[in-house]
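The structure's right below; bear with me while I get my questions together.
A single protein chain has been omitted from the complex, and every remaining protein chain is retained in its original position.
First chain written, first letter: the chains are A and B, and each begins at residue 1.
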Amino acid sequence: MSRRDGAGVFAVALMAAPVVAGGLYSLAAAVGLAGAGANGLSAVRLVDVMRDSSTWRSIGWTFYTAGSATLLATAAALLASVQLQQSRVGRALAILPLAVPHVAAALAALLLLGQSGLLSRIAFAAGLIAQPSEFPVLVYDRPGASLIISFAWKEFPFLTLTALAVLQTAGSTLTEVARTHGADARAIFRRVTWPLLWRGLAPAVIAVFAFLIGQYEMAVLLAPSDPLPLSVLTYERVNDADLARRGEAYVLGLLALLLAAALVVVHERLREDDSGHVGAGGRNA
Amino acid sequence: MSAQVVAMPDPGAQSRNAASARSATVVRPPNVDQSTTGGLSATLLLAALVVISLAPLATLLMTALLPVARFPTIWTVEGDLDQVISVVTNRIVWRSMATSAMLALLTGVSATALGYLAARAIVRAGDRVRRIASAVAFLPVIAPPIALGVGVQVIALRAGLGGATSGVLLAHVVPATGYVTLFLLGVLRTYDHRMEEEARSLGASPWQVFVRVTIPALTSPLVVAIALGALVSWGQLALTLLVGGGAVRTLPVELLAFVRAGDDRLGAAAALLLTVPPAIAFGFLRTGARQTGAIT
Partner (left out) sequence: MIARQTRSVRRLWAIAVAITPGVSACAAPSDRAESATGARSATEMAALPWDSVLVHARGTSVLWRMWRGDPAINAYVDGWVAPRLKSRFGITLQAVEGQGAELVNTLVTEREAGRGVGTASLMWINGETFAQLRRENLLAGPWSGRLPNAQYVDSGSAIIARDFEQDPAGFESPWGTVQFALIYDTVRTPSPPRTVKELATWIHAHPGRFTHDQAFGGVTFLKMLMYALGGGVEQFQGGFSEVKYIAGRDSVFGWIKRLSPDFWRGGETYPPDVAAMHRLLANGEIDFSMSLNQNEVVTKVRQGVLPTTARALLLRDGTIANAHYVGIPFNAPNVAGAMVAADFLLSPEAQFEKQRPEVWADGTVLNHVRVPGEWRAKFSSLAQDRYALSPDSLRRYARPEVAPMYHERMLADWRTMIRRATP
């Protein structure tokens, strides 16, 4: 038994190594011990970054866009999963965005939603606008409209698949039980399906949110110049002309890493509560 | 992030039956009566899905293949056929596609090898280890590229992986292994190890057991795992830029370069080429997987 545990612990350590190494190096760079422009141990950069309001604006805006996109994608996934269980075409369509890599999806959004993009030209052809500036601002905008839409578009398949899985496995059994007890379709939906979906989706929703916070590819093509998403701000600092400010990039990276770690913990908590006993069916004998 | 079966919830004891039902065969009849929600709204949803899912791809197609059209022209067919041909035969595009493909394949295989070993060890370990392990496997999946990329770069340099490409491979393998481990954890949870133990008791060596019992039994999930790892590498951009420093030219890196150089046509072409292999892979996987029930 303990040997098995040993092998398991080793596997865990192996997977953790790069993240831990990255975290340690970022920490070293953040306090001036490593990286370009390093000139000795000092907490100056840490303090500068924490005190800089643009750091917090950036984090706030990143939370806002990631959160809005997660909500949007979740709502759409809930709707779609309930409606699409029988439709193979529908499911195929819902899954399609999975195949489109993030950077490609962002480019498509830029070309489609820009003020002189495809949608705008269709609006012009329909006589709704006379020049690009009359089309609503969706790209490089403070509300982050195109970014939120693109995020949601990309994450919607994963949430839909998860919801479908929940419905089709546990859902079907419980529903049958409820039906045999005489509940009508509406009641089943409200008291069985809906709660199941929520609980089943919760870990996936947290995962999506955490992922979107660190997303760079889409943000770099669609975000406004202010506030900057955290990933873009970090990358900007990495290449900052002022070498001393590059250490700030590592501080920001560390912040993001801590956020991600916190969300992972939340995620695991949700899975535990949900199943009561994670992986109990995994022990094979 | 596009793992299909990650962190599946297991609500309650009945789910264990449901889980094995899941690994048996096909989809059960829908548990929501269509009449409550109405055929009309379903049709509307379907129509909306068609537009929403396909509009971005249509945009890319038009931008890549048609001559340059400026506002307010929606499309035009006047222009050089030469320009279209130059887009399709662009050397940079195909070269970077080859780089991406090679990296993806290597990542998929490496991540599956590592992920299988890890998942196997974890599944047989104690509860506490299992819980921590899934959390840890999750971390590289959502860790921000800069923290991850920096760590990988440092490791790569010290391990003597001089060329930037090997460093980038390492960078891709890290999150890919996370995804694959989580996926294989789900698969191995319901995998019956007894056949292997019987083969061992009959005198087979671990290697023989692996080749003649494990692989045949797990072929489909392992193939899916390789595809999953490959997909993670294929679409990567941030890590490739950070660890490769812009020197490793994968297709996503060239896409960004085209867009930054103002060449939307080549950018759109690259975007489409980026999409085709995963789309095909998904097509194959879903038909194959449906048969074994490894994925819903």
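The working rule: a contact is a pair of C-beta atoms (placed from the backbone, for glycine too) under 8 Å apart; a residue touches a chain by one contact, two chains touch by 3 or more.
This one's a predicted model, so the numbers in the text were calculated from it and none came from an experiment.
Of B:153, B:233 or B:275, it is B:153 that touches the chain left out of the display. Of the candidate positions A:176, A:240 or A:272, contact with the unshown chain belongs to A:240. If you put the hidden chain back, the residue from A:25, A:153 or A:211 that touches it is A:25. By the touch criterion stated above, the residues of chain A touching the omitted chain are 7, 10, 13-14, 17, 20-21, 24-25, 28, 33-36, 54, 57, 114-116, 131-133, 137, 140-142, 220, 224-227, 238-243, 245-246. Contacts to the hidden chain, counted on chain B, fall at residues 67-68, 70-71, 83, 92, 153-155, 157-159, 162-164, 205-207, 245-247, 249, 253, 257, 259-265.
We take it that only the chains that are shown with their structure count from here on.
Averaged Cα coordinates give chain A a centre that lies 16 Å from the centre of chain B. Those residues of chain B that touch chain A in the shared complex are 1-12, 14-19, 21-22, 27-37, 41-42, 45-46, 49-50, 52-57, 59-60, 62-63, 70-74, 114, 117-119, 121-127, 129-152, 154-155, 170, 174, 177-178, 181, 185, 188-194, 234-235, 237-238, 242, 252, 255-256, 259, 264, 267-268, 270-272, 274-275, 278-279, 281-282, 296.
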